[in-house]
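Missing here: one protein chain of the complex. Every other protein chain is in place.
Letters A and B mark the chains as written, and numbering starts fresh at 1 in each.
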Amino acid sequence: MIESYGNINPVLAVLIHALIPLTIILVYALVAIWGERKVAGFIQDRLGPHRVGGWHGWAQSIADLLKLIQKEDIVPKDASRFLFKFAPFMMFAASYAAFAVLPFSSWYIGSMIDIGVFYLIAITSVLTLSVIMAGWASNNKWSLLGGMRSAAQLVSYEVPTIATVLTVIVVSGSLNLMTVTEMQSGNDILGFLPNWFIFQNPFLIIAFGIFFISILVESHRVPFDLPESESELVAGYQTEYSGMRWAMFMLAEYADMLLLSLLGVTLFFGGWNSPFGSFMSGPAWGFFWFLLKGFMLVFVMMWIRWTLPRYRVDQLMHICWGILIPATFVNLILVALWEVVF
Amino acid sequence: MTTVIREGWTTFKSIFTGMGVTIRHFFKPAVTELYPEEKVELPKGARAKLYVNIDDCIGCNLCARACPVNCIDIETVMATSDVDLGKTSTGNPKRFWLTQFDIDMAKCMYCDLCTFPCPTDCIYMVPEYEYSEFDRTNLVYHFSDLTPEKVDEVKEKAEKEAEEKKKERERKMKEKKAKAKDKAKSKPKPKPKPKQPDNKKDDEES
């Protein structure tokens, strides 16, 4: 926490705070893109990348990055130049800024603000804006369709996401994610289960299910990857992008995936808490557990991606407004009742 | 309400069934063959590249005629009477110098139709598939084993002989005409022996 740095120059302290999540995101993106391809490969009885760098092609993402840096930066002639160039960076900035309130360990959080959850949800809404921006500025019909789909989908699914987060807030009573995590320490349930929220209240399991579906939508993952659905919209809002700008989209997308997974971990799976009580716990282990749980969720997202076909845009909306939102609110009331009774 | 729940249940059930299938495949070994390191042996008779055993070729041009895309180019020169080109391994006599036998593998469509009419089975497909080139002209394979000098030599010789034959023929024609005139004057005589071998050769040349 910021106070623990004591006498260091505040600007330097802020920089250090900012750099830790950035490093995590960049390293994670390289690993996750490689991992995604490996997972896809193994699921499909292939090998995935396996040449660059020797061991299982671990350097594939680095090679890809180098290639993308070398590529020509193409801006379509009739594109809206400023918006076109700005959109990818805005998208990444939005998901990066949201990392500020995630408690990576008991010892480290970017910014200890009391409205952490609120801030996180607000800042990720900017994603929608940048996707529409990219879709519209490309002056490509496919991009425009992708941008429109994305707008509809992200705006709609923010409702169930927020409502499920609210469910957890009802239990925890705090918007500060550090406090939320601290409340989940210990192994008291049935004598051995950790005090994670998902085990504390049976209705929170349902809440987690809805939350997981919503974050799949929010991070554009199959079966809800409509804005960039390759076989329908060519590449959706990314169609006209190439080189580093496209890489920024990719980076933002993976960062978003991690962000929402980590939010899920914080809210439902005890954040940086060790599953074995005091065993293997501490600030450094906190980092480890937090990221490990996050990666597990990311793996499940990948696993789903390589299994399922994708929904259609109207079905997606139906699931949101017709099923998830009513279910979330009913669930919210049930969770609250459970909390009152027990 | 119940339909929604039932729908939801079947959805989740089918999704988990599918995820079960994929996770089982996740732990199965891959079916990939790492190509440049591991090469799959092509089966006998795989059609990958045309090859001509030029020693056995008699220059009959049947393969070139069978080819639907005209990728085989054959030029032959009649062997002069003083050389004996020998016989093929199948026992067919060779009577032509093969001054050119080119196969353009860039054009070839691997239909194998050229290999059937060959009387000596000297053109066939071989299972060799790593022959990509940067320049398209390198895909034209020259199977003729004659050096350019040799080609010129045999062509010259052949021309000379053809000329001689032509003269011979003209001479004979003249003789014939003279004889015919004689015949017209005197009473008819039985015809001299026919010139069959010459005719045959002319046909083949043309």
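Convention: contacts are C-beta pairs under 8 Å (C-beta built on N, C-alpha and C of every residue); 3 or more make two chains touch, one makes a residue touch a chain.
Keep this in mind: contacts and distances are computed from a predicted model.
Between the names "Acylaldehyde oxidase", "ABC transport system ATP-binding protein", "NADH-quinone oxidoreductase subunit D" or "Rod shape-determining protein MreD", the one given in UniProt for the chain missing from this structure view is "NADH-quinone oxidoreductase subunit D".
Among the residues A:Ser111, A:Asn139, A:Asn195 or A:Ser242, only A:Asn139 touches the chain that is left out of the figure.
The chain not shown here is touched by just one of B:Pro29, B:Pro43 or B:Pro148, and that residue is B:Pro43. Interface with the hidden chain, as seen from subunit B, comprises residues 7, 10-11, 13-15, 17-18, 20-22, 25, 31, 42-47, 66, 68, 109-113, 116, 125. Interface with the hidden chain, as seen from subunit A, comprises residues 40, 43-46, 78-80, 139, 141-142, 144-145, 149, 222-223, 225, 229-234, 306-315.
Just so it is clear, only the chains that are shown with their structure count from here on.
Between subunit A and subunit B, the centres computed from C-alpha atoms are 63 Å apart. Listed in rising order, the residues of subunit B touching subunit A in the complex are 4, 8, 15, 18-19, 21-23, 25-32, 34. Within the complex formed with subunit B, the residues of subunit A that make contact are 39, 41-47, 50, 303-304, 306-308, 322-323.
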